[in-house]
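One protein chain omitted, others in place.
Right after this comes chain A.
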Amino acid sequence: MDSFLSYTFIGLFTGAAYAIAASGLVLTYSTTRVFNIAHGAVGMVFAFVYWDFSQRQHMPAWLALALVLLVVAPAFGVFVQRVLTRGLGSQPIGVSLVVTVGILVGLIGVATQIWPPASRTVPQFFAGHLITLGNVVITWHQVLTVVLSGVVAGCLYLLLNRTRIGTAMRASVDNPDLLQLYGGRPQLVAALAWAIGTSLAALAGILLTPVIGLQYYDLTLLVISAYAAAMLGKLTSLPMTYVGAMGLGILQSYAVGYLPSAGNVAGLRAVVPTLFLFGIIVLLPQAPLRIGQVKGLVSAPVPTLGRASIWGGALVLFAMLLAVGLSTSNLLLLGTAATYAIVMLSLVLLTGYGGQVSLAQFTFAGVGAVAYAKIDQPNLFGLLVATLVAAAVGALVAIPVLRLTGLYLALATLAFAQLMDKLVFQASYAFQFNNPLHAERLSVLGLKIDGTGSYTVMMTIFFVLLALGVIAVRRGRLGRILIAMRDSQAACGTLGLDLRWLRVGLFAASAGIAGLAGALFAGLRGTIVANDFQFFASLLVLLVAVIWGVTSVTGAAIGGVFLMYLPVAQSDHANIAGLLFALLGFGAVALGRDPNGLANKIFGFNSWVVDRLYPALAERYPGMALRSRTDEWDGAVDGVDDESLAASGTEVERDVVVAG
């Protein structure tokens, strides 16, 4: 009975911290329609700032806390709203997710740069003060947290119901169109919501650090608990969010208290929020299709299959040359680049064409790798089975989210990635506590591909074949339907398209491609460990794919090489390792609004140069220049879709005129 009581108190404490974090998330999401995946990362950074103020600079705890919560955090929140996420609410969900994932990665980079890994402790508030009830001991810190969550709830209630600006906030929750009728100024409302939301993330982070430690990733993943709680209120209702947070906190505490601490179920304790989240997702009602969100996107040029094959052949030839010239360690890097490139191809299909976002793509690669190593059939059959296993797991993730929209799918994938990290990859049927798994290299039709050079060439061939497949899909019926689905789900539905299963199929196909990449990677390395497939890698893959262009296979190829080079650069320049992450993250924030990415800009520049330069050349050297000019032009005409003729790499907002 005593232990039950103390677990309940611990649960209330955790729940109270979750409630504080979750109410900040709900406030920002419901007023601006931007779901801040970086909410936990914000809490993490401000926990570090608090540590810096109170421990390193020896400020009194109350002063440090007041400075963080009332000055630094709100200022940062306003900065994020004004500069980084402004206007994102009306963008497709993929864009706003990529931008906030960029903030997440950027913040982790900033934190590791400013506060390099070291052991740091943040003491509890009123450390040493205890309350004893019979045999149950409660700390003042726990009581304070619960009281603060009540104070936050009360203040939010008063703000939303008793003040003018609060009324405007609620109006924008119900119907953003009506906001102006209440005399609200949307930008002010948004800035206030982000200031408060950021402060609440900071408070939750600071309150939780004495318990879960000052870590980069654990606090960042706090966002999963926060949105699991908020999901109960469909991300908009504050009272239901509190109920969800308390329920989750208590559930988690009982799981820690009563589940065995060894064996296969032990990992369950770490993933209670994820399981809670999936439970709620299954119970949520069907989400209506969104109306009035139509945006035409200017896509990157889609080459014809013939033209793409020529480029693909050239790429394979180039890989062959490198296979002869490079050292084994460099060839391994090249193979890694091919792995990343194939995973990014899976994102071209899913995100670039289908408009869905996955934050677990590298986890699917891990599933494929484990399956390949476990079935121990180093041939095309084993590769196929690994692919199918990854695809099936992908479908399993997508099916519960079937009835919901893109944001929920993306949130479910992040939770899934964490679940795999903490539970499945550690279990005896996968890696088992970081044991390496062994995998053999493939033999194709009886021909053993053993050497690192030939294996790398084979991976390049796989990339080229898959890329051609992706292009073929884009140019065909399915591609047309995917673009239509990305543009307007409501219209697709009223034309008779079952979006739900199309989405599941697309997601499974994309997970399958990622799984194939993982299987090839396992063969390349020979041994793989769980750490190769951590959730953070999935976020990097997504960001790099978007930066280089998630709508084209060229973007995937360049992105693969880029991402391979990132850790190399980081170990070469260890003193700015964090800064490189920060650059990558905030680079994605800057570029995330244009999914066609840098690759398309380079092509745009290229054709700009061609257009300007050729006429001049033609004048000087009439014979030669004219000839190559016509060649180029012919190629461009039949090499490119109609729509690319308008390509400028920016999003075109259609003018919508109100009738009546």
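Operating definition for what follows: a contact is a pair of C-beta atoms (placed from the backbone, for glycine too) under 8 Å apart; a residue touches a chain by one contact, two chains touch by 3 or more; residues count from 1.
Everything below uses one rule, namely that contacts and distances are computed from a predicted model.
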{"item": "Protein name, per the UniProt record, of whichever chain is missing from view (\"2-oxoisovalerate dehydrogenase subunit alpha\", \"Response regulator\", \"Ferredoxin\" or \"ABC transporter ATP-binding protein\")", "value": "\"ABC transporter ATP-binding protein\""}
{"item": "Identified contact with the non-displayed chain, of A:488, A:510, A:534 or A:600", "value": "A:488"}
{"item": "Contacting the left-out chain in the complete assembly, out of A:56, A:185 or A:480", "value": "A:480"}
{"item": "Residues belonging to chain A that touch the chain removed from view", "value": "174-181, 288-289, 291-292, 294-299, 477, 480-481, 483-484, 486-488, 490-499, 642-643, 646, 652, 654-660"}
